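Note that one protein chain of the assembly has been removed; the remaining protein chains are unaltered in position.
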């Protein structure tokens, strides 16, 4: 690897490019999370019992809720990572595009889950594909973060404790998804609820990472 | 609750994060409002009487109009709230994600309303679900604002009168939605027109909040 | 009208709000223009003669082209207007939301045109609805601009010649759309080509408005 590839130019900081990359990433996250609603179909020919027809679609609402929470959680993790990262190199750009590709894909397994979670065997298939997609998204956020750490792309003013906490926080997600994928082979609905719990877990503590252990504000 | 969670770091303001959160929120609002048009279908096999077929779809245009006005009104309220808020904590991030989840959901009850508002019983069901979604969006904007007030996240330079006016303004929306949901059980179309009025009411006065009572510009 | 409504606060400029409103508007324009492609359907069951099936869909490509050019032209006009405008009041916010509502609606008449432009009578109906939507969008850009002029919301450093040129430029669009709507009652395809010409006309000269007549750069 040529040394220059991983070094920023001292005379031309890559701030602007980072800004546009963040804007592009935020755009993809915002669109993917909003497209989820298109997977919820208006029940046709249900004038006789619309309430029943709407309630029968509960897997669609569950899928919407879980996928929204998951994309929200991945976006929070992604914005924590990119906030700590001061510069971006070619490999990180590609890894990030890979992450965005998985996030953009989420509406498809969500639709699959909504359509088949009630079926015996197909429910297991749908829950497994759903979980594998989340596992991939979660793993790629971790890879982007670890790559940034390894290549010293993280800003020098980020406290070591914050870096350790974020690194530590990103791990259990992977284990959780792996476990739930196995659970989903037996009880698909249980796995989906597990994915919701993982997403909520991720949404909660991300903000704590901003404080150092001896924060002068406490 | 640890004190540190609700305090910002004095040495590292959360400006950047707030900026990205606003950008993400604005993205979701803009996408949700633009996806509404996808609920309006091109009438099939209507070469004989296209004008009749297009006019017969009037509930779709009504739903588009009312939902567009409502998302626009919620966006205006949301941008007033976030403009007055100087910093964001973990709970507020979650409440905001919840609000965005409800806003992103609006295209579905809009499609439901367009398909069934003309039916006897199904029209009542559709109008009720429609109203409940708006009630939830409206309530969550209020919750985000009250949480920010309670946790003192509002910028200290915002005049007290402005804070009182915004707090006061957000209330009647809830009462209006509750009333219209009841009306919708009897006259769905009347309720939908009521939702339009509430949205227009919200769109109008938000800008007045920027002025203090003894504004030097008058 | 209370004087204060139209005056900005000297001590609190509305820059931030204007920024977010521009970002929201740009988002809606970008999404509406990109959603146009969803109106082009993949021809089903055409393995025998896919090329023929794809070519038969020429009204879809024409609609995509004309609507893309029109939204692009309206966006250019809108960004010229908002660049010259220094501050925004409540009425202007509502007028702008109305403009965005019409722009977001464009994918529907585009789909209608693509489906029916080849039919005898239905083609006239579709072309008329298409043209009326463009007329409304074009008129609303003009209304927003004239309102800003009338209420003195335009930045004082914009040269009078630039203001006159933009005012003058926005007029022929209306006349062109009105003329083409009449043409469309007889020859729908001709009207659609007319809409394309109007859009191209708008895309071209907007940039000239930036120069004064005695620009020191020439």
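Note that the chains take the letters A, B and C in the order they are written out, and that residue 1 is the start of every chain.
The working rule: contacts are C-beta pairs under 8 Å (C-beta built on N, C-alpha and C of every residue); 3 or more make two chains touch, one makes a residue touch a chain.
Since the model is a prediction, treat every value here as computed from it, not as a measurement.
Identify the residue among A:51, A:65 or A:129 that touches the chain left out of the display.
Touches the omitted chain: A:129.
Which of C:65, C:149 or C:174 touches the chain that is not shown?
Reading the full complex, the residue touching the unseen chain is C:65.
If I consider the whole complex, including the chain that's not displayed, which of A:111, A:173 or A:194 touches that chain?
Selected residue, touching the omitted chain: A:111.
Looking at C:54, C:161 or C:179, which residue reaches the missing chain?
C:54
State which residues belonging to subunit A touch the missing partner chain.
The missing chain touches subunit A at positions 2-5, 7-12, 14, 16-17, 20-21, 23-24, 27-28, 31-32, 35, 38-39, 89-90, 93-94, 97, 100-101, 104-108, 111-112, 115-116, 119-122, 125-126, 129.
Touching the absent chain: which residues on subunit C qualify?
Interface residues of subunit C facing the absent chain: 22-23, 26-27, 29-31, 33-38, 40, 42, 44, 46-48, 50-51, 54, 64-65, 68-69, 72, 75-76, 79, 83, 203-208, 210-212, 215-218.
The working rule: only the chains that are shown with their structure count from here on.
How is the touch graph of the chains shaped: line, ring, star, complete or other?
line
Rounded to the nearest 5 degrees, what angle rotates subunit B onto subunit C on CA?
That pair's rotation angle lands at 90 degrees.
Using mean C-alpha positions as chain centres, tell me how far subunit A is from subunit B in Å, no decimals.
The computed centroid separation for subunit A versus subunit B comes out at 25 Å.
Taking each residue of subunit A in turn, which ones touch at least two of the other chains?
31
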